[in-house]
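A short write-up of the structure that comes next.
Of the protein chains in this complex, one is absent; all others appear in place.
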Amino acid sequence: MFKEGDYILIVYGDKRFLKRLSKGFSLNVKDAVLKFEDVVGKEEGSKVGDFYLFRPTVEEIILYGFKRKTQIIYPKDAFYIAYTLGLDKSKRVLEFGTGSGALTTVLSLLGGEVWTFEASENFYKLALSNWEAFGLCKEVKHFNMDFMQAELEEEFFDAAFVDVREPWHYLEKLHKVLKKGARCGFLLPTTNQVSTLLKNLQGLFSDVTVLEILHRYYKTNPDRLRPEDRMVAHTGYLIFCRKIT
Amino acid sequence: MFKEGDYILIVYGDKRFLKRLSKGFSLNVKDAVLKFEDVVGKEEGSKVGDFYLFRPTVEEIILYGFKRKTQIIYPKDAFYIAYTLGLDKSKRVLEFGTGSGALTTVLSLLGGEVWTFEASENFYKLALSNWEAFGLCKEVKHFNMDFMQAELEEEFFDAAFVDVREPWHYLEKLHKVLKKGARCGFLLPTTNQVSTLLKNLQGLFSDVTVLEILHRYYKTNPDRLRPEDRMVAHTGYLIFCRKIT
Amino acid sequence: MFKEGDYILIVYGDKRFLKRLSKGFSLNVKDAVLKFEDVVGKEEGSKVGDFYLFRPTVEEIILYGFKRKTQIIYPKDAFYIAYTLGLDKSKRVLEFGTGSGALTTVLSLLGGEVWTFEASENFYKLALSNWEAFGLCKEVKHFNMDFMQAELEEEFFDAAFVDVREPWHYLEKLHKVLKKGARCGFLLPTTNQVSTLLKNLQGLFSDVTVLEILHRYYKTNPDRLRPEDRMVAHTGYLIFCRKIT
Partner (left out) sequence: MFKEGDYILIVYGDKRFLKRLSKGFSLNVKDAVLKFEDVVGKEEGSKVGDFYLFRPTVEEIILYGFKRKTQIIYPKDAFYIAYTLGLDKSKRVLEFGTGSGALTTVLSLLGGEVWTFEASENFYKLALSNWEAFGLCKEVKHFNMDFMQAELEEEFFDAAFVDVREPWHYLEKLHKVLKKGARCGFLLPTTNQVSTLLKNLQGLFSDVTVLEILHRYYKTNPDRLRPEDRMVAHTGYLIFCRKIT
């Protein structure tokens, strides 16, 4: 039952809205209006006019609820990253930079202990405020600090994910703080960056894979099934590898 | 440190092998040989000749270690399913059919309580033996039973995933056992099945999305970066929706 | 050298414009202006301010110059169709419906004799006016007539392309007017239509292939090479087959 302060995913035709239910809340779509009084006390899955009311998943929170100042790591990529790093509740994982905190959120659901570093104060505060708004990442250890400044034990982390523009500058320290054989991932938007990273991994990391993930959505008319006219063609290249000794 | 009985991911060039380290173990690739004595006592990430030794992730266990009698749900799809169903440790999720147990494994890492039903005795035993071999899914509640025969409370599950050939026969019962607004997913290989399912969802489920996930891998030579020559073009269509009331 | 009346492809950054050079011509992009006097008498490939001036190819004429009242057959599909039908200057090819005349234009450049039928007077006139504007398809035999009404010799055409909503109604007549073994193609936007067509081809046509063509464009910054953020995900499914006897 929705109550004041809840976040609600509102579906109207093929449009989706993520809104906080506060007094005076009102949503206008075309000629339809949804108001605070229409929603409060309703069950999930209720229909009010042509609006459907649901609780958002973490994917929808990230896509429609998180504030961002730059490109986020999209859920399609984040979900794959979290599992392919081999995370479970017994694992300690390192992330830098935190950015808007999207990947941190996903890692924190699957992993045991998440440490995340963000050099920029702006981004650090953005991530904190995104998590706070939705009650996420409460156990995450977060640092407003360049990873290079962090004092960390050697062979401390089971896995790592790196989302910075020039990750090759961090590889030696990264290698040190990872356990033997640990999985490590990177997200890079351009092929030039991928080439430079691949060159610099040699000798420190092996078992390298590079891939991109494409999602293609379909229109849902059962009598006229066909893909959407347009799709997201690129978010970034994912690179995974393992520490060697 | 690898010891007898461990599963080991062995990487040789671009080939990967998942093997159990038992006495008498021996792996031949081209002219290279790796033996029990070469591996036991070695650290993760060690190099023996041209072989690298690692511990497998759950993705690698499913891809290279699980036995299968039919198409499995691939990790690329399974990882996305688990998160997009909105799972976390507070959620109870339903799955049928269990198949070889690949998706169950992935759901069990993210979700709180997993119930899985499999009508075929053959598949049921296969899933159990896959999990047992790798020490997975210990908390999962598994049933060798057609979902239609199961006696279940109404509004019991927070989410569900259905992997059977004709899911439209199960929708009314599925609707009953799901909580209001709960997320539900399906995997279907053909467009005809997708059309039939979409028709039958109407009135019971809404907020429908249909998508396919494509992974495109790249060769990892930094001076000659380019996609692999061939890729997997299709595993199945994913359909997600929510219970309405 | 550009003169009054010419069609000109104007490139400004990553924007492209197809314009006719008439007195009083003027193009405004952001703060830049291009006028009749700036263009007339210039050579192809000239730069005027930040504008580049070129003559359009047939692809650019179709994409930026043709008027349309419905989805056209895109050049990416049309180019593949023309060749895969096995056309050359010795071949006679049938098309219906003509639509906006985009595919007709492409067929006419490669094939020997093109016959095209369009039942709708609106579309027929649209195609004629598109061709006239750009001096195309002068040799094409065009008919404002439903293909079913046309009186045609048996085994008359070397190849055919069909772009109508329910092509299965036309297959018997199509089979009659095609030469033995002739190639025949179809474009259909939905999977339901593809299924229905495939069913109806049986016994009349064989050697069936179904495919879709995806074009993925890249940003052209050499130091930051990466795909465009979004792409066209679907225009239609192409179906090709051959007449059997």
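The letters A, B and C name the chains in turn, as written, and every chain counts its residues from 1.
Assume contacts are C-beta pairs under 8 Å (C-beta built on N, C-alpha and C of every residue); 3 or more make two chains touch, one makes a residue touch a chain.
Worth saying up front: this structure is predicted, and the values here are computed from it rather than measured.
In the complete complex, the hidden chain is touched by one of C:Y52, C:F143 or C:F156, namely C:Y52. By the touch rule set out above, chain B reaches the unshown chain at residues 189-192, 216-217, 223-234. The chain not displayed touches chain C at residues 11, 16, 43-47, 52-55, 57-59, 75-76, 78-80, 82-88, 106, 109-110, 179-183, 191, 194-199, 206-223, 225, 237, 242-245. For chain A, the list of residues touching the undisplayed chain reads 191-192, 194-195.
The working rule: only the chains that are shown with their structure count from here on.
Note on chain B versus chain C: their Cα superposition corresponds to a rotation of 180 degrees, in steps of 5. Centroids of chain A and chain B (each the mean of its C-alpha atoms) stand 21 Å apart. Shown for chain A are the residues in touch with two or more other chains, namely 191, 216-217, 223, 225.
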